[in-house]
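Just passing along the structure, written as structure tokens.
Removed: one protein chain of the complex. Kept in place: all other protein chains.
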Amino acid sequence: MSVQALFFAAYRDLLGTKGLAVDLPAGATVADLVAELRGRGAPFDALPAEPAVAVNRTYAHSSEALHAGDEVAFIPPVAGG
Amino acid sequence: MSVQALFFAAYRDLLGTKGLAVDLPAGATVADLVAELRGRGAPFDALPAEPAVAVNRTYAHSSEALHAGDEVAFIPPVAGG
Amino acid sequence: MIHAAVVHDPIAHEDVLSRVGAEQDGAVLLFLGVVRDHADGRPVSGMRYESYEEMATPVLREIAEEAAGRIGSDRVAVVHRVGELDIGEVSVAIAVSSPHRAEAYDASRYVIEEIKKRLPVWKKEHYVDGTQEWVAGTVPPVREPASATRENAR
Partner (left out) sequence: MIHAAVVHDPIAHEDVLSRVGAEQDGAVLLFLGVVRDHADGRPVSGMRYESYEEMATPVLREIAEEAAGRIGSDRVAVVHRVGELDIGEVSVAIAVSSPHRAEAYDASRYVIEEIKKRLPVWKKEHYVDGTQEWVAGTVPPVREPASATRENAR
């Protein structure tokens, strides 16, 4: 299955991209996606091992299962206000 | 000596006057002024025995000594804001 | 600049707000006290505020200065209105600004709480049924050893 990873702010600057499609085995979780990306080496290995992530615009635990077409946003520490 | 007593809000309504001059013996305190007024009978005896009082526009303890010409305001419980 | 005033005309809250703010300030807070349409369940049609004006103005300034002192900002402005007020009219406006938000909230709250405790202002509620009543207030705190201090100051 394919999910859409999104990168914001410092993560976007780090990776040089706003987002990319990632293929994952069925049943993969948020943690599996993070591992897949970090396994690609630099610059992806500079992502935190347990980043805050939102799945379809809701904060999600690393154990959450992903589904085809999910939008998975990597959320750097927030600084609104 | 003479001091000027002032009455506001509920106290003014109670006494029917905004203020009056009161003659007191030299060395009289706030408490003496209160006693003098309350001793006049109705409606003055309806004033509290220990009202909040400001002498010359500063809150003053009942033991504070008065001086000729002092402005002594009887301050009902306040309700600003 | 610290600003404190007791006024008779309607309060333009923008004017109060515009008295605070500075390039080093990241937080601005405006509090408005407004005449509401009920009190303890009774329908209210309006309110008359009275003050001991010669004393209320300096006490209001003292409160504003204390608030400013607490947070190390001199951007504190407070205006209290007296007279006849309708429902929805502003009785008090408090504006504060400071570098950080915690201080702004602290100072704003301090000003309104101290006003309630010790500003010589009273209000008479006009009820929809035609009656009116002085609002039960707060006995202002009086410091103990005023006498000696005052003697020395004369």
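Going by the order they are written in, the chains are A, B and C; count residues from 1 in each one.
As a working rule, a residue touches a chain if its C-beta (ideal position, glycine included) is under 8 Å from a C-beta of that chain, and two chains touch if they have at least 3 such contacts.
Please read these numbers as outputs of a predicted model, since none were measured by experiment.
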| item | value |
| --- | --- |
| Omitted chain - touching chains that are shown | A, C |
| Contacts of chain C with the absent chain, listed as residue ranges | 14, 17, 21, 23-38, 87-88, 97, 99, 101, 104-105, 108-109, 112 |
| Contact footprint on chain A, counting only the chain that is left out | 6, 8-10, 13, 29, 52-55, 57-61, 63-65, 67, 73, 75-81 |
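By definition in this document, only the chains that are shown with their structure count from here on.
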| item | value |
| --- | --- |
| Chains linked by the largest number of contacting C-beta pairs | B-C |
| Distance between the centres, which are taken as Cα means, of chain C and chain A, whole angstrom | 51 |
| Separation of chain A from chain B, taking each centre as the mean of its C-alpha atoms, in whole Å | 74 |
| Centre-of-Cα separation between chain C and chain B, whole angstrom | 25 |
| Junction residues of chain A, two or more chains touched | none |
